[in-house]
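One protein chain is absent from this view; the other protein chains keep their places.
The block that comes next holds subunit A.
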Amino acid sequence: MRPTDLAGWWRTTAFRITLLHLALTLLGTVALSAVAWWATTGFALRQLAQEVERDTGVLLQSARLGGAPSAALSIEARLGADRSGTQFYLLAAPDGRRLAGNLATAPRSPGWERLQVAGGGVAAEALALGTPLPGGGFLVVGRDVAPVRQLEGFLLSAAGWVGGAALLLGLVGGGLVGRGVTRRAAAMDAALARVEAGEIGHRLPIRAGRDEFDQLAGRINTTLDRLQGLMATLRQVTDDIAHDLRTPLNRLRQRLEAALRTAQDEAAWRAATEGAIAECERLLDIFAALLRIAQVESGARRAAFAPFDLSAVAETVAEVHAPAAEARGQRLETDIAPGVTVLGDRDLVTQMLSNLLDNAVKHGRAGGRIVVTLSPAAILAVADDGPGIPPESRGAVLRRFHRLDAARATPGTGLGLALVSAVAELHGIGLSLEENAPGLRVRLAFPGGPDGRSGGI
(Lines give C-alpha, C1' and ligand atoms only; values in the text may rest on other atoms or scores of the structure.)
Protein backbone atom coordinates (compact mmCIF):
# COMPACT_ATOMS: atom_id res chain seq x y z
CA MET A 1 0.00 0.00 0.00
CA ARG A 2 1.17 3.48 -0.82
CA PRO A 3 0.68 5.93 2.07
CA THR A 4 -0.24 8.55 -0.51
CA ASP A 5 -3.36 6.68 -1.60
CA LEU A 6 -6.33 8.68 -0.36
CA ALA A 7 -8.65 5.68 -0.24
CA GLY A 8 -6.41 3.97 2.26
CA TRP A 9 -5.80 6.87 4.63
CA TRP A 10 -7.61 5.08 7.46
CA ARG A 11 -5.16 2.22 7.10
CA THR A 12 -2.07 4.35 7.71
CA THR A 13 -0.11 3.88 10.90
CA ALA A 14 -0.42 7.62 11.62
CA PHE A 15 -4.20 7.43 11.58
CA ARG A 16 -4.27 4.41 13.82
CA ILE A 17 -1.89 6.00 16.29
CA THR A 18 -3.99 9.19 16.32
CA LEU A 19 -7.13 7.15 16.95
CA LEU A 20 -5.54 5.24 19.77
CA HIS A 21 -4.17 8.45 21.23
CA LEU A 22 -7.64 10.07 21.14
CA ALA A 23 -9.30 7.08 22.76
CA LEU A 24 -6.75 7.15 25.56
CA THR A 25 -7.17 10.91 26.03
CA LEU A 26 -10.94 10.51 26.27
CA LEU A 27 -10.66 7.66 28.71
CA GLY A 28 -8.26 9.70 30.84
CA THR A 29 -10.56 12.72 30.87
CA VAL A 30 -13.58 10.63 31.88
CA ALA A 31 -11.66 8.88 34.63
CA LEU A 32 -10.25 12.14 35.97
CA SER A 33 -13.68 13.79 35.92
CA ALA A 34 -15.26 10.85 37.74
CA VAL A 35 -12.66 11.03 40.48
CA ALA A 36 -13.03 14.84 40.77
CA TRP A 37 -16.81 14.55 40.87
CA TRP A 38 -16.78 11.92 43.54
CA ALA A 39 -14.24 13.80 45.65
CA THR A 40 -15.77 17.31 45.47
CA THR A 41 -19.50 16.52 45.70
CA GLY A 42 -18.92 14.00 48.48
CA PHE A 43 -16.95 16.59 50.36
CA ALA A 44 -19.67 19.23 49.87
CA LEU A 45 -22.38 16.83 51.11
CA ARG A 46 -20.33 15.96 54.17
CA GLN A 47 -19.84 19.67 54.89
CA LEU A 48 -23.60 20.15 54.63
CA ALA A 49 -24.28 17.25 56.99
CA GLN A 50 -21.82 18.64 59.53
CA GLU A 51 -23.51 22.01 59.39
CA VAL A 52 -26.92 20.37 60.00
CA GLU A 53 -25.52 18.36 62.93
CA ARG A 54 -23.94 21.47 64.45
CA ASP A 55 -27.16 23.47 64.07
CA THR A 56 -29.20 20.62 65.55
CA GLY A 57 -26.80 20.53 68.50
CA VAL A 58 -27.17 24.25 69.17
CA LEU A 59 -31.00 24.11 68.97
CA LEU A 60 -31.14 21.05 71.29
CA GLN A 61 -29.02 22.94 73.75
CA SER A 62 -31.38 25.90 73.49
CA ALA A 63 -34.44 23.63 74.04
CA ARG A 64 -32.83 22.02 77.06
CA LEU A 65 -32.00 25.34 78.69
CA GLY A 66 -35.09 27.37 77.79
CA GLY A 67 -37.61 24.81 76.69
CA ALA A 68 -39.44 24.66 73.39
CA PRO A 69 -40.20 28.40 73.24
CA SER A 70 -36.51 29.22 73.44
CA ALA A 71 -35.78 26.80 70.59
CA ALA A 72 -38.67 28.25 68.58
CA LEU A 73 -37.22 31.72 69.07
CA SER A 74 -33.81 30.60 67.90
CA ILE A 75 -35.35 29.02 64.79
CA GLU A 76 -37.31 32.17 63.94
CA ALA A 77 -34.12 34.21 64.37
CA ARG A 78 -32.23 31.89 61.99
CA LEU A 79 -34.99 31.92 59.39
CA GLY A 80 -35.12 35.69 59.63
CA ALA A 81 -31.42 35.94 58.93
CA ASP A 82 -31.43 33.37 56.08
CA ARG A 83 -31.77 35.32 52.88
CA SER A 84 -30.79 32.56 50.54
CA GLY A 85 -33.66 30.36 51.64
CA THR A 86 -31.58 27.27 51.96
CA GLN A 87 -32.36 26.46 55.60
CA PHE A 88 -35.31 24.42 56.69
CA TYR A 89 -36.61 23.87 60.26
CA LEU A 90 -39.55 22.27 61.96
CA LEU A 91 -40.12 22.29 65.69
CA ALA A 92 -43.10 20.14 66.60
CA ALA A 93 -44.88 19.91 69.96
CA PRO A 94 -45.45 16.46 71.49
CA ASP A 95 -48.99 16.48 70.02
CA GLY A 96 -47.63 17.14 66.53
CA ARG A 97 -48.49 20.83 66.38
CA ARG A 98 -45.97 23.02 64.62
CA LEU A 99 -44.29 25.38 67.06
CA ALA A 100 -41.83 27.00 64.68
CA GLY A 101 -40.09 26.55 61.32
CA ASN A 102 -40.79 26.79 57.62
CA LEU A 103 -41.49 23.12 56.94
CA ALA A 104 -45.19 22.32 56.78
CA THR A 105 -44.85 18.69 57.58
CA ALA A 106 -42.00 16.36 58.28
CA PRO A 107 -41.75 12.69 59.09
CA ARG A 108 -41.39 12.11 62.79
CA SER A 109 -38.61 9.61 62.46
CA PRO A 110 -35.21 10.23 63.94
CA GLY A 111 -32.12 10.17 61.71
CA TRP A 112 -31.12 11.42 58.21
CA GLU A 113 -33.76 11.99 55.61
CA ARG A 114 -33.97 13.42 52.09
CA LEU A 115 -36.91 15.76 51.95
CA GLN A 116 -38.70 17.15 48.92
CA VAL A 117 -39.62 20.65 49.95
CA ALA A 118 -42.09 22.87 48.15
CA GLY A 119 -40.85 26.18 49.43
CA GLY A 120 -41.71 29.48 47.71
CA GLY A 121 -43.19 27.74 44.72
CA VAL A 122 -39.87 26.12 43.85
CA ALA A 123 -39.33 22.48 44.52
CA ALA A 124 -36.12 21.89 46.43
CA GLU A 125 -34.33 18.91 47.79
CA ALA A 126 -33.09 19.07 51.37
CA LEU A 127 -30.81 17.00 53.52
CA ALA A 128 -32.60 16.79 56.91
CA LEU A 129 -31.85 15.39 60.36
CA GLY A 130 -34.74 14.54 62.67
CA THR A 131 -34.13 14.53 66.45
CA PRO A 132 -36.66 13.83 69.25
CA LEU A 133 -36.69 16.50 71.98
CA PRO A 134 -36.69 15.72 75.66
CA GLY A 135 -40.29 16.03 76.74
CA GLY A 136 -41.82 14.59 73.57
CA GLY A 137 -41.25 17.32 70.98
CA PHE A 138 -39.50 16.77 67.65
CA LEU A 139 -36.92 18.85 65.81
CA VAL A 140 -36.05 18.66 62.11
CA VAL A 141 -33.15 20.69 60.71
CA GLY A 142 -32.54 20.65 56.93
CA ARG A 143 -30.38 22.29 54.30
CA ASP A 144 -30.98 22.73 50.63
CA VAL A 145 -28.61 20.51 48.53
CA ALA A 146 -28.95 22.78 45.48
CA PRO A 147 -25.41 24.23 45.91
CA VAL A 148 -24.05 20.67 45.76
CA ARG A 149 -26.12 19.97 42.68
CA GLN A 150 -24.79 23.20 41.20
CA LEU A 151 -21.26 22.11 41.90
CA GLU A 152 -22.00 18.80 40.22
CA GLY A 153 -23.37 20.57 37.19
CA PHE A 154 -20.37 22.83 37.04
CA LEU A 155 -17.97 19.92 37.27
CA LEU A 156 -19.82 18.03 34.56
CA SER A 157 -19.71 20.94 32.16
CA ALA A 158 -16.07 21.60 33.00
CA ALA A 159 -15.27 17.94 32.26
CA GLY A 160 -17.15 18.28 29.01
CA TRP A 161 -15.17 21.36 28.02
CA VAL A 162 -11.82 19.91 29.03
CA GLY A 163 -12.61 16.59 27.34
CA GLY A 164 -13.77 18.35 24.20
CA ALA A 165 -10.67 20.52 24.12
CA ALA A 166 -8.41 17.49 24.65
CA LEU A 167 -10.22 15.69 21.88
CA LEU A 168 -9.82 18.63 19.55
CA LEU A 169 -6.17 19.12 20.46
CA GLY A 170 -5.56 15.40 20.05
CA LEU A 171 -7.21 15.43 16.64
CA VAL A 172 -5.21 18.41 15.47
CA GLY A 173 -1.95 17.13 16.95
CA GLY A 174 -2.53 13.59 15.68
CA GLY A 175 -3.38 14.95 12.28
CA LEU A 176 -0.21 17.04 12.21
CA VAL A 177 2.02 14.21 13.43
CA GLY A 178 0.26 11.78 11.12
CA ARG A 179 0.66 14.07 8.16
CA GLY A 180 4.37 14.48 8.94
CA VAL A 181 4.86 10.72 9.26
CA THR A 182 2.80 10.01 6.17
CA ARG A 183 4.65 12.65 4.20
CA ARG A 184 8.06 11.26 5.17
CA ALA A 185 6.97 7.69 4.45
CA ALA A 186 5.68 8.89 1.11
CA ALA A 187 9.02 10.61 0.39
CA MET A 188 10.90 7.38 1.18
CA ASP A 189 8.41 5.43 -0.89
CA ALA A 190 8.84 7.75 -3.85
CA ALA A 191 12.65 7.62 -3.57
CA LEU A 192 12.62 3.81 -3.41
CA ALA A 193 10.23 3.70 -6.36
CA ARG A 194 12.79 5.65 -8.39
CA VAL A 195 15.51 3.18 -7.40
CA GLU A 196 13.19 0.32 -8.30
CA ALA A 197 12.53 1.91 -11.67
CA GLY A 198 16.24 1.71 -12.45
CA GLU A 199 17.76 4.87 -10.98
CA ILE A 200 20.10 2.76 -8.86
CA GLY A 201 22.15 5.82 -7.87
CA HIS A 202 19.19 7.64 -6.29
CA ARG A 203 19.20 7.86 -2.48
CA LEU A 204 16.65 8.61 0.24
CA PRO A 205 16.64 12.17 1.64
CA ILE A 206 18.15 12.48 5.13
CA ARG A 207 17.39 15.53 7.30
CA ALA A 208 19.73 16.99 9.86
CA GLY A 209 17.50 15.77 12.69
CA ARG A 210 18.82 12.22 12.78
CA ASP A 211 15.54 10.83 14.16
CA GLU A 212 14.49 7.23 13.60
CA PHE A 213 13.31 7.99 10.06
CA ASP A 214 16.70 9.43 9.18
CA GLN A 215 18.44 6.45 10.74
CA LEU A 216 16.23 4.12 8.72
CA ALA A 217 16.86 6.13 5.56
CA GLY A 218 20.60 6.03 6.29
CA ARG A 219 20.50 2.27 6.68
CA ILE A 220 18.51 1.86 3.47
CA ASN A 221 21.00 4.12 1.66
CA THR A 222 23.93 2.00 2.90
CA THR A 223 22.15 -1.12 1.70
CA LEU A 224 21.57 0.51 -1.68
CA ASP A 225 25.27 1.47 -1.85
CA ARG A 226 26.19 -2.15 -1.25
CA LEU A 227 23.70 -3.36 -3.84
CA GLN A 228 25.02 -0.87 -6.34
CA GLY A 229 28.56 -2.07 -5.68
CA LEU A 230 27.53 -5.68 -6.13
CA MET A 231 25.71 -4.86 -9.35
CA ALA A 232 28.77 -3.05 -10.67
CA THR A 233 30.93 -6.06 -9.80
CA LEU A 234 28.43 -8.37 -11.47
CA ARG A 235 28.41 -6.30 -14.63
CA GLN A 236 32.22 -6.15 -14.59
CA VAL A 237 32.45 -9.92 -14.17
CA THR A 238 29.90 -10.58 -16.90
CA ASP A 239 31.77 -8.29 -19.29
CA ASP A 240 35.09 -9.88 -18.36
CA ILE A 241 33.77 -13.39 -18.88
CA ALA A 242 32.16 -12.53 -22.20
CA HIS A 243 35.36 -10.89 -23.36
CA ASP A 244 37.99 -13.25 -21.99
CA LEU A 245 36.26 -16.50 -22.78
CA ARG A 246 35.75 -15.54 -26.39
CA THR A 247 39.46 -15.77 -27.08
CA PRO A 248 39.98 -19.44 -26.12
CA LEU A 249 36.62 -20.38 -27.66
CA ASN A 250 37.71 -18.75 -30.91
CA ARG A 251 41.00 -20.64 -30.78
CA LEU A 252 39.11 -23.88 -30.27
CA ARG A 253 36.87 -23.14 -33.23
CA GLN A 254 39.81 -22.22 -35.49
CA ARG A 255 41.58 -25.41 -34.52
CA LEU A 256 38.54 -27.54 -35.37
CA GLU A 257 37.93 -25.68 -38.62
CA ALA A 258 41.55 -26.11 -39.62
CA ALA A 259 41.27 -29.83 -38.89
CA LEU A 260 38.14 -30.09 -41.04
CA ARG A 261 39.94 -28.37 -43.91
CA THR A 262 43.34 -29.94 -43.79
CA ALA A 263 43.33 -33.22 -41.82
CA GLN A 264 44.03 -36.13 -44.16
CA ASP A 265 44.75 -39.18 -42.06
CA GLU A 266 43.77 -40.55 -38.67
CA ALA A 267 46.90 -39.23 -36.98
CA ALA A 268 46.06 -35.68 -38.00
CA TRP A 269 42.47 -36.10 -36.74
CA ARG A 270 43.75 -37.47 -33.48
CA ALA A 271 46.18 -34.59 -33.06
CA ALA A 272 43.41 -32.07 -33.77
CA THR A 273 41.05 -33.75 -31.30
CA GLU A 274 43.70 -33.84 -28.61
CA GLY A 275 44.43 -30.17 -29.22
CA ALA A 276 40.71 -29.38 -28.94
CA ILE A 277 40.45 -31.34 -25.69
CA ALA A 278 43.43 -29.41 -24.29
CA GLU A 279 41.74 -26.14 -25.27
CA CYS A 280 38.52 -27.30 -23.56
CA GLU A 281 40.57 -28.19 -20.53
CA ARG A 282 41.85 -24.61 -20.34
CA LEU A 283 38.32 -23.24 -20.66
CA LEU A 284 37.11 -25.54 -17.92
CA ASP A 285 39.99 -24.37 -15.73
CA ILE A 286 38.88 -20.77 -16.21
CA PHE A 287 35.31 -21.67 -15.30
CA ALA A 288 36.45 -23.61 -12.25
CA ALA A 289 38.54 -20.65 -11.09
CA LEU A 290 35.64 -18.22 -11.67
CA LEU A 291 33.24 -20.43 -9.76
CA ARG A 292 35.73 -20.82 -6.95
CA ILE A 293 36.18 -17.05 -6.69
CA ALA A 294 32.42 -16.49 -6.71
CA GLN A 295 32.00 -19.13 -4.02
CA VAL A 296 34.69 -17.54 -1.87
CA GLU A 297 33.32 -14.04 -2.39
CA SER A 298 29.84 -15.11 -1.29
CA GLY A 299 31.41 -15.73 2.13
CA ALA A 300 29.50 -18.95 2.71
CA ARG A 301 32.70 -20.85 3.47
CA ARG A 302 33.37 -18.99 6.70
CA ALA A 303 31.20 -21.49 8.57
CA ALA A 304 33.74 -24.22 7.80
CA PHE A 305 36.69 -22.37 9.37
CA ALA A 306 38.89 -24.46 11.63
CA PRO A 307 42.40 -24.03 13.06
CA PHE A 308 45.11 -25.53 10.88
CA ASP A 309 48.90 -25.68 10.70
CA LEU A 310 49.89 -22.84 8.34
CA SER A 311 53.56 -23.85 8.55
CA ALA A 312 52.78 -27.31 7.17
CA VAL A 313 50.64 -25.85 4.38
CA ALA A 314 53.41 -23.40 3.42
CA GLU A 315 56.01 -26.20 3.39
CA THR A 316 53.83 -28.42 1.23
CA VAL A 317 52.99 -25.68 -1.25
CA ALA A 318 56.67 -24.73 -1.57
CA GLU A 319 57.53 -28.37 -2.15
CA VAL A 320 54.82 -28.79 -4.78
CA HIS A 321 56.11 -25.80 -6.75
CA ALA A 322 59.79 -26.65 -6.36
CA PRO A 323 59.95 -28.73 -9.59
CA ALA A 324 58.44 -25.87 -11.62
CA ALA A 325 60.96 -23.43 -10.16
CA GLU A 326 63.74 -25.85 -10.86
CA ALA A 327 62.61 -26.14 -14.48
CA ARG A 328 63.11 -22.38 -14.84
CA GLY A 329 66.48 -22.55 -13.11
CA GLN A 330 65.14 -20.69 -10.08
CA ARG A 331 66.22 -21.22 -6.50
CA LEU A 332 63.21 -21.69 -4.20
CA GLU A 333 64.22 -20.86 -0.63
CA THR A 334 62.03 -21.20 2.44
CA ASP A 335 62.28 -19.74 5.94
CA ILE A 336 59.17 -21.06 7.62
CA ALA A 337 58.64 -20.82 11.37
CA PRO A 338 57.27 -24.16 12.61
CA GLY A 339 53.92 -24.68 14.29
CA VAL A 340 52.16 -21.45 13.24
CA THR A 341 48.43 -22.14 13.58
CA VAL A 342 45.72 -19.96 12.08
CA LEU A 343 41.95 -20.14 11.77
CA GLY A 344 40.51 -20.59 8.31
CA ASP A 345 39.73 -22.86 5.40
CA ARG A 346 42.79 -25.02 4.84
CA ASP A 347 41.96 -25.89 1.22
CA LEU A 348 41.41 -22.27 0.22
CA VAL A 349 44.58 -21.04 1.91
CA THR A 350 46.49 -23.85 0.22
CA GLN A 351 45.18 -22.76 -3.15
CA MET A 352 45.92 -19.12 -2.38
CA LEU A 353 49.57 -19.88 -1.58
CA SER A 354 49.80 -22.17 -4.57
CA ASN A 355 48.58 -19.36 -6.85
CA LEU A 356 51.16 -16.96 -5.37
CA LEU A 357 54.00 -19.42 -5.90
CA ASP A 358 52.74 -20.19 -9.40
CA ASN A 359 52.89 -16.46 -10.15
CA ALA A 360 56.35 -16.10 -8.64
CA VAL A 361 57.67 -19.01 -10.72
CA LYS A 362 56.03 -17.86 -13.95
CA HIS A 363 56.69 -14.14 -13.71
CA GLY A 364 59.90 -14.25 -11.68
CA ARG A 365 63.25 -14.01 -13.42
CA ALA A 366 64.46 -17.24 -15.05
CA GLY A 367 67.45 -18.38 -13.01
CA GLY A 368 66.38 -16.04 -10.20
CA ARG A 369 65.50 -16.55 -6.59
CA ILE A 370 62.12 -17.05 -4.91
CA VAL A 371 61.83 -16.74 -1.14
CA VAL A 372 58.92 -17.97 0.97
CA THR A 373 58.94 -16.78 4.58
CA LEU A 374 56.56 -17.32 7.48
CA SER A 375 57.20 -15.47 10.73
CA PRO A 376 55.97 -16.77 14.11
CA ALA A 377 53.53 -13.81 14.09
CA ALA A 378 51.75 -15.41 11.11
CA ILE A 379 53.06 -13.05 8.47
CA LEU A 380 53.67 -14.91 5.25
CA ALA A 381 55.54 -13.50 2.28
CA VAL A 382 56.36 -14.73 -1.20
CA ALA A 383 59.09 -12.71 -2.93
CA ASP A 384 60.64 -12.98 -6.38
CA ASP A 385 63.25 -10.95 -8.25
CA GLY A 386 61.39 -10.63 -11.54
CA PRO A 387 60.09 -7.47 -13.20
CA GLY A 388 57.59 -6.86 -10.34
CA ILE A 389 54.37 -4.91 -10.63
CA PRO A 390 54.44 -1.11 -11.02
CA PRO A 391 52.79 0.58 -7.99
CA GLU A 392 49.96 2.06 -10.09
CA SER A 393 48.92 -1.42 -11.29
CA ARG A 394 48.99 -3.15 -7.91
CA GLY A 395 45.27 -2.63 -7.27
CA ALA A 396 44.25 -3.65 -10.76
CA VAL A 397 46.07 -6.99 -10.82
CA LEU A 398 43.80 -8.24 -8.04
CA ARG A 399 40.82 -7.98 -10.38
CA ARG A 400 39.55 -10.85 -12.47
CA PHE A 401 41.22 -11.33 -15.87
CA HIS A 402 43.55 -8.40 -15.36
CA ARG A 403 46.91 -9.18 -16.88
CA LEU A 404 49.81 -6.82 -17.23
CA ASP A 405 50.93 -6.27 -20.78
CA ALA A 406 54.31 -7.69 -19.91
CA ALA A 407 52.66 -10.92 -18.73
CA ARG A 408 50.47 -11.54 -21.77
CA ALA A 409 53.01 -13.88 -23.31
CA THR A 410 53.07 -16.24 -20.30
CA PRO A 411 50.27 -18.78 -19.98
CA GLY A 412 47.65 -18.03 -17.33
CA THR A 413 44.02 -17.24 -16.79
CA GLY A 414 44.39 -13.85 -15.14
CA LEU A 415 42.40 -15.22 -12.23
CA GLY A 416 45.18 -16.30 -9.84
CA LEU A 417 45.52 -13.04 -7.91
CA ALA A 418 41.76 -12.45 -8.00
CA LEU A 419 41.33 -15.68 -6.05
CA VAL A 420 44.17 -14.69 -3.70
CA SER A 421 42.39 -11.40 -3.06
CA ALA A 422 39.03 -13.11 -2.48
CA VAL A 423 40.48 -15.68 -0.08
CA ALA A 424 42.36 -12.95 1.81
CA GLU A 425 39.15 -10.93 2.08
CA LEU A 426 37.23 -13.96 3.36
CA HIS A 427 39.82 -14.66 6.05
CA GLY A 428 40.47 -11.05 7.02
CA ILE A 429 44.07 -11.45 5.88
CA GLY A 430 45.91 -8.19 5.27
CA LEU A 431 47.15 -8.54 1.66
CA SER A 432 49.77 -6.15 0.29
CA LEU A 433 51.88 -6.15 -2.84
CA GLU A 434 55.26 -4.61 -2.13
CA GLU A 435 58.43 -3.65 -3.96
CA ASN A 436 61.17 -6.24 -3.53
CA ALA A 437 63.73 -4.15 -5.43
CA PRO A 438 63.87 -5.84 -7.81
CA GLY A 439 60.74 -7.95 -8.05
CA LEU A 440 57.48 -8.41 -6.23
CA ARG A 441 56.90 -9.26 -2.61
CA VAL A 442 53.39 -10.41 -1.65
CA ARG A 443 52.79 -10.08 2.05
CA LEU A 444 49.95 -11.82 3.88
CA ALA A 445 49.28 -10.79 7.49
CA PHE A 446 47.00 -13.45 8.93
CA PRO A 447 44.46 -12.38 11.54
CA GLY A 448 45.66 -12.75 15.10
CA GLY A 449 49.12 -11.49 14.16
CA PRO A 450 50.25 -7.90 14.91
CA ASP A 451 49.21 -6.52 11.47
CA GLY A 452 46.26 -8.79 10.77
CA ARG A 453 42.71 -7.74 11.19
CA SER A 454 40.69 -9.09 14.09
CA GLY A 455 38.93 -12.45 14.02
CA GLY A 456 41.89 -14.79 14.40
CA ILE A 457 42.66 -17.16 17.22
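To be clear about the criterion, contacts are C-beta pairs under 8 Å (C-beta built on N, C-alpha and C of every residue); 3 or more make two chains touch, one makes a residue touch a chain; residues count from 1.
As a convention for this text, contacts and distances are computed from a predicted model.
Going by its UniProt record, the hidden chain of the complex is named "DNA-binding response regulator" among "L-lactate dehydrogenase complex protein LldE", "DNA-binding response regulator", "CoA transferase" or "Urea ABC transporter permease subunit UrtC". When you scan A:G135, A:G201, A:P323 or A:P376 for touch with the missing chain, the hit is A:P323. Of the listed residues A:A104, A:L291, A:A366 or A:A396, the one in contact with the hidden chain in the full complex is A:L291.
Although one chain is not drawn, the whole complex shows that of A:T56, A:S354 or A:S421 it is A:S354 that touches it. Although one chain is not drawn, its touching partners on subunit A can still be listed: residues 284, 288, 291-292, 295, 300-301, 304, 316-317, 319-324, 326-327, 345-348, 350-351, 354, 358.
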